[in-house]
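Apart from one protein chain that is not included, each protein chain of the complex appears where it belongs.
Going in written order, the chains are labelled A, B and C, and every chain counts its residues from 1.
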Amino acid sequence: MANVLVNNKLAPDIYQLTVEGEYHASMGQFYMLRCWGAFPVLSRPISVHDINEGTISFLYRVSGTGTRLLSQLKPGNQLQLEGPLGRGFPEPEGRTAIIGGGMGIAPLLLAARRLPDSRVFLGFAGDPFAVSAFHAIHADVHVVSGGTIADYVEPSEYDTILACGPVPLMELLAHRTKGTGAKLFFSVEKRMACGIGACSGCTVRIDGVNRRVCVEGPVFSAGEVDFHDLLSL
Amino acid sequence: MANVLVNNKLAPDIYQLTVEGEYHASMGQFYMLRCWGAFPVLSRPISVHDINEGTISFLYRVSGTGTRLLSQLKPGNQLQLEGPLGRGFPEPEGRTAIIGGGMGIAPLLLAARRLPDSRVFLGFAGDPFAVSAFHAIHADVHVVSGGTIADYVEPSEYDTILACGPVPLMELLAHRTKGTGAKLFFSVEKRMACGIGACSGCTVRIDGVNRRVCVEGPVFSAGEVDFHDLLSL
Amino acid sequence: MISLACELAGVQLSNPILMASGTFGFGKPYAALYPLDKLGGIVTKGLTLQARPGNTGTRVFETDSGLINSIGLENPGIPTFLEREWEEMMQYGTAIIVNLGGGSIREYAEGAMLITEASRESKKNGRRAVDMIELNISCPNVKEGGLQYGVDTDRAREVVRAVRMATDLPLLVKLSPSARDLTEMARMCEAEGADGLSLINTIQAMAIDIRKKRSVFDGLYAGLSGPAIKPIALRMVHQVSHAVDIPVIGIGGIASAEDILEFIMAGAAAVQIGTYNFMRLRAGAALEDELRELMAQEGIRSLDEIRGII
Partner (left out) sequence: MISLACELAGVQLSNPILMASGTFGFGKPYAALYPLDKLGGIVTKGLTLQARPGNTGTRVFETDSGLINSIGLENPGIPTFLEREWEEMMQYGTAIIVNLGGGSIREYAEGAMLITEASRESKKNGRRAVDMIELNISCPNVKEGGLQYGVDTDRAREVVRAVRMATDLPLLVKLSPSARDLTEMARMCEAEGADGLSLINTIQAMAIDIRKKRSVFDGLYAGLSGPAIKPIALRMVHQVSHAVDIPVIGIGGIASAEDILEFIMAGAAAVQIGTYNFMRLRAGAALEDELRELMAQEGIRSLDEIRGII
């Protein structure tokens, strides 16, 4: 149980939730959040957006029952969090690009904070949101609205690319990165029940082998992800 | 949908909820309340506690999921109410006593307001609650804590007794009233699904015939109520 | 404008949204809330030849996303229904489906005959007929009749045959999720001349009062309905509608236009709304429009386009 400090609406349906406590997580890890009793049944996986002294925060979009309940939290309310879970982004080598599309920017603020030498690309279909925090902590942030952010990055210029966003963007990046020598890692989503590797509910086929997104992911090396499994969310 | 004006905690677990609007209900009628989506499934039957110009209020005890959700309502929140439902207390004849036990006082404030010549008896197992509203509108209010309120009323002194409270109190009153010539009416509770007479879920056997508490009640003439049906709540 | 009008067992309905037996009384409680001609039809509370008092004790009990009921077929009896309730139902301007229960094959058949005769008489006088009979062999809340007939195909066959002989009204058979072999049961009904199938009735369930150390219900078990059972009902409707050629009416936990589309895609010709009426008393006033909106949004022009698509 943690104490809610702030739960601000940043844009239509986009909220930033900050709770109190000393949390240690690596960039790209997530927590299972819950602020209700028996309904809905499952807790909700949400990536770590940022960590500061004495606080952790999450950036989320209201997209159904669970996130709507999260959005109703008020300062002083209690939130249950289990985590940090999963394996986040690896420490990158060489020149690094961080690429986020839409809600996919959520796990990337922590990455930007921890990788000051990287270049950050944030793309939005409509109005950008939550970008001021990136500008505040990082010098090299590029925000694009409309089109695809993939068009603004030349993969061959980087050794490592860390990305998160909609599946089509990930597919495009995987395609463009192929053969460039850049290593692409992205964070993926799949429906989860337990979040801790107990149920095998969240598997994605990688190189023909099942990997549980909640423990072996959510970050995978782009190589051999079976996008069919992801798309079938 | 109605706008919540106040939702005050009057005592441990006891709340008074006031919403905006012009409502017309007779004493003893109830509404089906709801301030949630699909969970829990059923709306909750709550008696009209008071009506004033432009407001209606309810007095309730937090005793489970539904009433807990009601207790979380804040001014400005929306509440669904269907009603007024059921048949309330009849216009009493002659000398009238109003007797409430515990939460059973809820429907009696409106009765006290509308029957200034009555005598009001309110009994509580522990600390009394919500009695100041009775004192404020009625001259003849007797509050007792501990023991049973039935001991403080001599049925033969009245022509009509309107009562609400726990089943054992109702049984005791029925027993003591028998043969006195006083007419006893009480408001009863049974689990309800629809609240409007559609499901036959809330029947009580009266004179050997099934009566639906939600439409033929919740107020019944004490005569021939089958307490087994009530106790089996 | 998307048309939802449809034909079911030879009867023209303004839309495929019917109100389920036992959750809508004879319509009257809701007629006070909204005009009932918004509905595709109303299925009456289960009726038997003789009046029945129903069960004692607790009759409705809430569970997580579910409702358990043990009404026990309380009803005024068919003759009283025909005299006192039917007339008013005719005014609602929507299809009338009589849900028929019984304690013996004979009671079922006599009940069917009574309804059929009254309906014929009414029609002769230029008034509305009963549109269909829904034969209920699946009530889990009565000792005699109901589930006793709904589990075993051969026992069910006798009832279906007897009622089929007793009426020339369109005949739906309402199946129980407790049927030993649901598709066999469905095929039997089709072979015996049923014009359609309704499913599912409530699922036999139990709740225990741990304080009193007894079942919540005097009748021990009772029937579970509501959103909790929707995924089970949907599977059964899919199974059955792919096993027979007569129309299937999908029932079980439907609580939104999305749910209706799921049942139609699973193969349902129409649907019935039960417990949702309690969750939202005016559901029947809104669902047709909500369904139309959802279809428009999804680019579905008619339900025929998607029926049984899965």
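Following the convention adopted for this analysis, a residue touches a chain if its C-beta (ideal position, glycine included) is under 8 Å from a C-beta of that chain, and two chains touch if they have at least 3 such contacts.
What you see is a predicted model, and the numbers here were worked out from it, not measured in a lab.
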Touching the absent chain when the full complex is considered, from A:Ala2, A:Met27 or A:Cys194: A:Cys194
Touch criterion as defined above, residue of C:Met90, C:Ile232 or C:Ala285 at the omitted chain: C:Ile232
Residues in subunit B touching the chain absent from view: 38-39
Contact footprint on subunit A, counting only the chain that is left out: 32, 38-43, 82, 191-203, 205, 210, 215, 228-229, 232-233
Subunit C, residues in touch with the chain not shown (by the definition above): 63-66, 68, 180-181, 203-208, 210-211, 213-215, 221, 224, 227-232, 234-235, 238, 253, 255, 258, 261-262, 265-266, 298, 306, 309-310
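Everything that follows uses one rule, which is that only the chains that are shown with their structure count from here on.
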Two chains sharing the most C-beta contacts: B-C
Distance from subunit C to subunit B - Cα centre to Cα centre, in angstrom: 35
Approximate Å spacing (C-alpha centroids) for the pair subunit A, subunit C: 47
Junction residues of subunit B - those touching two or more other chains: 39
Shared interface positions of subunit C, touching two or more other chains: 64-65
